[in-house]
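Excluded from the complex is one protein chain; the other protein chains are retained at their positions.
Letters A and B mark the chains as written, and numbering starts fresh at 1 in each.
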Amino acid sequence: MTRKQRKALHATVVYALIILLCLFALMPLLWMASTSFKTSSEQFVSPPRWIPQNPTLEHYAKIFFPTRISSGSFQIYFFNSLFISFMTTILALIVALPASYAFSRFSFPGKDAAYFAVLGRNMFPLIVFLIPLFSLMRILGWINTYTGLIVAYMTFTLPLAIWLLKGFFDGIPTELEKAGRIDGCTRFGAFMRLIVPLTASGMTAAGVNTFIQAWNEYGFARQLTESASMRTIPVGLAYFFTENTSDWGGLMASAFLFSVPVVILFMIIQRFFIAALTQGAVKQ
Amino acid sequence: MAEVSLKNIVKLYGDVRAVDGVSLDIHDKEFVTLVGPSGCGKTTTLHMIAGLIELDGGDILIGKNNVSELDPKDRDIAMVFQNYALYPHKSVRDNLMFPLRMRKIDKTTAEQRVNRASKILSIEQLLDRKPKQLSGGQQQRVALGRAIVRDPAVFLMDEPLSNLDAKLRVQMRTEIKHLQQELQATMIYVTHDQIEAMTMSDRIAVMDKGKVQQFGSPDELFNRPNNVFVAGFIGNPPMNLIPAQIVSEGGSKKLRMGQITYAPQTGRVHDLMNKAAGEKVIVGLRNTAIQMVAPGTAGSILTEVYTVEPTGDVTYVQTNIGDKMCTISSPDVAYRGRLGDPLSLRIDENRLYLFDDLSGKAIL
Partner (left out) sequence: MLKQIWKHRWDYPYLLPALGVMGLLIVYPFFYTIFLSFYDTPSSRPEIFFIGLDNYRELFNDTTFQLVVKNTIVWSIFGTLCPFIVGFLAALLVNQKLRGLNFARGLMIVPYAMGFVPASHAWRWILHGDFGVITGTLQSLGLIKDSIPFLQQASLIMPSLIMINTWKSFPFVMIMLYAGLQTIPEALYKAARIDGASSWSQFWEITIPQLSNVLMVTTMLLFIGNMNQFTLIEIMTGGGPASLSEIIVTWIYHASFQTLRFGLASAASVLLFLVLIVFSIFYVRALTRSAVQGG
């Protein structure tokens, strides 16, 4: 074989494997979409069809224009998910911003221990924290409230936000604050006026990431809410069949609507996110 | 050891002709340097010789074999990289052993060769260290060692000294040249540093825009540059290149450089002016071809001091000749003129070069 032939063979093998992997990766989302456009009877046809023969929007119509707005309808879940995720993001950023800056810049006693404690959280399953949090929330009277969920979500969003933001602060040269302080800023002033504006992209990345985390959360939302009107979409999906038996089309349509914004958001920030994910593990 | 021939080799990157028909015949045991500014195609050419980059045209011969289609491992070459490319997780000994191990050379022979190479480079005491524990100069030696153990037909060197500090660079320069002579090796060396090229090479190929501008001995390049590019590239400080116009005044041809109109005295320069295709030319003068003379000397031109740069054994004076900043060597090392001091300069017409303004080619 000549070099050219060998190269062509190599490329063919690589592309073939890549296509296989891409199909594997996309299969569930595609099947989800396919099912969501099928009539209820076509869902159960054998052999299964990837392209619906009689595409229908009935499942989406049911989601967007329900015959009656009940406390368990998608709109309510959607609003809950959106509101909780949004507030979680805001709160996490406000709390994480000064903390991550301190972790990046200062060298106070106890810093390493505190940072280790923050990151160490990610090593443990959230569910384990649910027992004490549940009793804590009961004491505070926050069960089945937005406040309860938003605060509980700090458990896992805060460590990640602090970690991501610290990475961004580390990338800003310290000369900037030095110059700012020589020019007459206080230390906090230099932070707020010079550094914070520079972390816009970092805050976006951390914010979107926090949002996605909160948006997808299931265990806390399930256990810390009681009434149907407080459920978020992930919890709502789990209850789907109690209200509609075997309506896979409806479930897939809801799941598809739920997934698509997150996948798109993720694709937009993936560059930041990948940089953050690999920081530390990969020597630059 | 072997000769190397490049026959009209071409590399395209999209529309860019990174290497544009380079032909060189490199003799056995010769030290040839490819030199040029970044992006001139010198490194690409070297990597094509190595087989790391495929040819889009032309042929490469090593010895009598056409190696154009061969893998790097089958070309009987060794290469030293700019960043040394030592395997970081392997000890020095394993680094040196690696090419031998890959070629399935038996262990005792391999060890002998490693020992010999480490002796030549005096790195015996470093064999058990990791590359990270070595200084830049030591890493450089190990990289050379990895090339030597192979006993290849040709050594390829890709800017091997550019990561060293200035002092070490001069020292390693000497060592590499010595090594090449001791091993009687054919060596192809790439650098952007014309001093390295001048001091080390038997012959130099000056490259620009993917083409060889001139291929010759250091003396040839310095004294008989083919074109403006070579003239400006070779020599330190670089040749002063002053745009000029050939004008006829009072029946004889003169050179107008900005406000200065210079009337050449010698027949040589008049011959050159007559051979010029157009009016516009470029006058080339090395710093030593312009002399500071006493005010009022016949045929001298008048300028002013811009800056004076003492370096110890030479003092350079910067001055504008025809709107072009030129460097000249002061005959008096202690000369310390100030900004605006008047200068009388005389041009050594035997060492004046004329280049065509359009093509850049030397007028001979």
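Methods note: a residue touches a chain if its C-beta (ideal position, glycine included) is under 8 Å from a C-beta of that chain, and two chains touch if they have at least 3 such contacts.
Predicted, not measured: the structure shown is a model, and the values here were computed from it.
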The one of A:117, A:176 or A:200 in touch with the missing chain is A:117
Of the candidates A:109, A:184 or A:197, the residue in contact with the absent chain is A:109
Where B:6, B:50 or B:362 are the choices, the one touching the absent chain is B:50
Per the whole complex, from B:89, B:119 or B:361 the residue touching the absent chain is B:89
Interface residues of chain B toward the undisplayed chain are 47, 50-52, 71-73, 77-79, 81-83, 85, 87-90, 98-99, 102-103, 146, 150
Even though one chain is not shown, chain A touches it at residues 10-11, 14-15, 17-18, 21-22, 24-29, 31-32, 35, 43-44, 46-48, 94-96, 98-99, 101-103, 106-110, 114, 117-118, 120-121, 123-136, 151-152, 154-155, 158, 162, 187, 212, 215-216, 218-219, 223, 233-234, 237-238, 248, 251-252, 255-256, 258-259, 262-263, 266-267, 270, 274, 277-278, 280-284
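Rule of thumb we're sticking to: only the chains that are shown with their structure count from here on.
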Per the C-alpha centroid definition, the whole-Å distance linking chain A and chain B comes out as 56
The residues of chain A that touch chain B in their complex are 2-3
In the complex, the residues of chain B that touch chain A are 54, 69, 71
